[in-house]
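The other protein chains are all here in position, but one chain of the complex has been omitted.
Letters are used for the chains, namely A, B and C, taken in the order the chains are written, and counting of residues starts over at 1 for each.
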């Protein structure tokens, strides 16, 4: 748990040089690699191959923007109170990326990675899927990564991501297992439960070797980019103040005694 | 200030479709554009031209990783206490990107954009630089964007960024003004004060039309990517617990009366 | 700026003892002093006298709860996404306590403390107030601490706080100066501009010797208590999901082409 040594292998700097994961920032990074490659470098401590980069980019772009969500509203509310602290507005929006909205990504990736600890040693996928579905039903636990309350019958983002995976040659056991889980669940539960964007992301991240514990980190960093777009819009076309005043009025109107209600 | 209407023009979704800034997520974004293009789209509501994308990527990659900083330490300390909430660890690291470390980027961009409100109508750059330096000296204010306490005599990241700017055809008035401010300051103050990474970023962002108010947002979103790398390392090779225990001991040892000091 | 030494004088611990600001936690704090005294101890490194405690409590209780605000909505939105991370929900709500909502407290306290650096050496208060009002009008700056957009004509919290101040014997120069600024502004601007809760807080905090830089900290810590109340209510009687779904619909409806609008 503890270690006496304090050591980080990510970066070093001298007055003349900055080196990140072994690459010279000024000579080998700036102007040479793009934002997607840099994000990959930061996660894997090496540059991606072409196919890895295409897959990684597809995952990251899908996570950037989800419209008006609890997350973007927290960002906009925070910006309304502290426009001088843009970093706080971004942070506030990230804080709700927890068990409800992004946690299912961790859960799905964990399920896949713990069920298939060695992707080079793959058992019967259909039997494994059946066992997973049965186990979850027995424990009355929700299966992560399948079905969607809004994107019905099919979450269109899942096939879009799987299409890229096929194109670049990722069609390994995690994607097959995730798909098999969806099919098995549909049969057992007798309703449409195709793989959703979360399940697709989890499968692809597992194919790429992203540990499940850090999948949420991918979502969080991509969303940080998206939240800056919401701050920019809030700056030009604010909605937070109107929304909070309306909400305050609606939420508390029932409490105000007649005698205290003011003339308009 | 307020507006009665609640309206956002960023994205919309139906069960079958997600559209972001007019592009269909599944048909036109996933597998078609990369993470850098997506970040640009989110900020400018349009895809970048080739040269814009190269410039934008160069800015973003330079901001991702700065090694062990107060920001990455806040992330690691938070992860040590709440490893289940990766989003909180990223957010904690972003919160210190304020006036001391990233604020100078806003300040430099603001100075450039307010001094040159119309980049198509450019006055004598040298005279403008002289006036800016004189004004700051008269008000005893620090000039943002020049000099660096560690990267001496030259912050190597500034020429690296300017090199990309020249390569892709950005060598407009904001870069010229920032450079002229550095030269003028060196003459007036008689010491080496070349443009630093912040000044270079501010100049390039101004050339690209990024409003100064959102420059900090670029830094914040790029750093979110970097902080995930620190979480990954903290997960595998932790330093936070050792560091806090050592610090606790060192910081409070002088307070403990002899009678209360325990045998080891 | 830097210091070689790492030292903190707040607390120390041995296996048998915890001591905070010189008081033994188990013998002299738990069961002996209350939450208000503890908060005072933490800020002033000593226990309050009776009158200080009454004044401090009056300030703290006024800051705890402000109903549905951008701050409490950010907390509720965050809780909706990450109910397992209550700490993140509280933090999200604190992040917007910036220049718009709480910053005026810092500004008012700073104005008072810089105008009256030595409370034992008080100049003509009315003349000082006149000069402050004139200076602000000349610079077209807003005077902090007077007037209120909602609590008109009088913010009832200001006289309530001043009443306690009088009762416990705080009626010193900062309260007189704040009041004089309000009167002077009313005359000059010819409209009702009495001291508001922020101005009253700033004056009382200045009387108590709270440095203006930490006034925001008082507000932040009191509000943390309030936000836990909102989390508790959100747990039992949620509003965040309804609010975000409604807002999403209202904000983006205008973007959806007719052909993509689904049957209900």
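Throughout what follows, a contact is a pair of C-beta atoms (placed from the backbone, for glycine too) under 8 Å apart; a residue touches a chain by one contact, two chains touch by 3 or more.
Note that the structure is predicted; figures quoted are calculated from it, not measured.
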item: Residue touching the undisplayed chain, where the options are C:122, C:189, C:228 or C:255; value: C:228
item: Identified contact with the non-displayed chain, of C:77, C:94 or C:208; value: C:94
item: Among B:45, B:82, B:154 or B:189, residue touching the chain not depicted; value: B:82
item: Positions on chain A where the hidden chain makes contact; value: 6-9, 11-17, 19, 82, 84-85, 87-88, 91, 95, 247, 250-252, 254-256, 260-262
item: Contacts of chain C with the absent chain, listed as residue ranges; value: 1-13, 15-18, 20, 25-27, 29-31, 33-39, 42-43, 53-54, 56-58, 60-62, 64-68, 85-88, 90-92, 94-98, 102, 150-152, 156-157, 159-161, 163-164, 167, 211, 213-214, 216-218, 220-222, 224-233, 235, 237-239, 241-243, 245
item: Contact set of chain B toward the excluded chain (per top definition); value: 67-71, 73-74, 77-85, 88-89, 91-92, 95-103, 239-241, 243-244, 247-248, 251-252
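The rule is simple: only the chains that are shown with their structure count from here on.
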item: Shared interface numbering between chain B and chain A [over half = same, under half = different]; value: same
item: Whole-Å gap between the CA centroids of chain B and chain C; value: 30
item: CA centroid of chain A to CA centroid of chain C, Å; value: 35
item: Chain centre separation (chain A, chain B; CA means) in Å; value: 23
item: Residues of chain A whose C-beta touches two or more other chains; value: 67-68, 85, 88, 91-92, 95-98, 102, 239, 241, 243
